[in-house]
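Structure in structure tokens, see below.
Right after this comes chain A.
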Amino acid sequence: MTTEFSKPSKVYFFGTCLIDGFYPDAGLAAIRLIEREGVRVVFPSGQSCCGQPAYNSGFPAEARAVARRQIQVFREDIPVVVPSGSCAGMMKHHYPALFAGDKDLPQAQAFSGRVFEWSEFMVRVLGARYEDRGEPLRVTWHSSCHALREMRVIEHSKHLLRQLQNVELVELAGERECCGFGGTFSVKHPAISGAMVNDKVDDIERTGAARVIAGDCGCLMNIAGAGELRGLPFAGQHLAEFIWERTHGG
Partner candidate 1 sequence: MAAENFEKNVDRALADAQLRKNFAFAMGNFILKRKAVFSDAEETERLRALCNAIKQRALSRLPELLEQLEAACTRNGMRVHWAETPAVANRIVLQIIESHAAGRVVKGKSMVSEEMHLNAFLATHGIEAVETDLGEFIIQLDGETPSHIIVPAIHKNKAQIAKIFQEKIPGAPYTEDVAELTAIARRTLRRKFYEAGVGLSGVNFAVAETGTLCLVENEGNGRMCTTVPPVHIAVMGLEKVVEKLDDLPPLLRLLTGSATGQLVTTYVNLITSPRRAGERDGPTEVHLVILDNGRSRIYQDPELRQTLQCVRCGTCLNHCPVYTRIGGHAYGFVYPGPIGKILTPQVEGLQKAGELAFASSLCGACEEVCPVKIPITSLLRRLRDESYSGEPQGIVPGRGCRQNVTERLAWKGWAFLNTHPRLNRAVTALLGMAGEYLPPAGPLERWMRYRTEPEFAGKSLHRRVKEEGIADE
Partner candidate 2 sequence: MSETARDRILARLQGAPRQETPRPESPVPAAAAPDRDARVARLKSLMEAVRAEVHVLPAAEWIPRLKEVLGARAIKTLLYAPDTDLGFALAEAWQQDAAGLPELVAYADPVESFKERLFGVDAAVTAAAGAVADTGALILRPTAAEPRLMSLVPPVHIAVLKADTVFPSLGDAMREGRWAEGMPSNMLLISGPSKTADIELTLAFGVHGPKELIVLVLE
């Protein structure tokens, strides 16, 4: 794929709260892979959460307060790269709605226009190319709902995955089906969420994949946690972390 945008000299990185607290290696891998392309990464220490948990739970005022902070923190007119389709979707597609009628709407809209999901950025802006140094491995891919339907970046993610020559990608029969995370849905309606994640786990088991790769750590925490409870051998890994491991030796 030829790139649609010229390469920026520097970008912001929004780590997301889940990566910050649970999957920092994924965040670091994503940052390193950007730097590898000769782009300077800036990680403002004032960042926290995109606000989606409150936004989806019926607390828009609290979501707006947190979103407003992020917009202030990422104030320079440079791209904001986000290693999550869910958080990127929130920032790109929902911030304008969240700030409708608010004095900061113009800033929110300007900010939203600078947001990229990580794999989208790597492909469309940086045209990243990878050489696989790892041993043969079978993996499968889970399309997170927001990456699929809001950010529409799945083809970019798979494009990166398919560059790894020794990686066999076996697709899930229910690749497009929600894993049941849905943020607070997983703890508000645990039985339904549990049924959904277990079907996803069954689907993964049927592929015989050693790993399930995804671009969203909420999904991964959900799916890998369910697989682990059932004693299944597959692991979950963020796309960036997986690529870093395959190209730079884990």
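Details
By definition in this document, a contact is a pair of C-beta atoms (placed from the backbone, for glycine too) under 8 Å apart; a residue touches a chain by one contact, two chains touch by 3 or more; residues count from 1.
Selection criteria: all candidates are chains of the complex that A comes from, given by their letters.
What you are looking at is a predicted structure, and each value in this text was computed from that prediction instead of being measured.
This complex pairs chain A in touch with one listed candidate out of 1 or 2: 1.
Chain A meets candidate 1 in the complex at residues 13, 15, 17, 19-25, 27-28, 31, 40-49, 51, 53-60, 62-63, 65-66, 69, 76, 97, 145-146, 149-150, 176-178, 180-199, 221-222, 225-226, 228-229.
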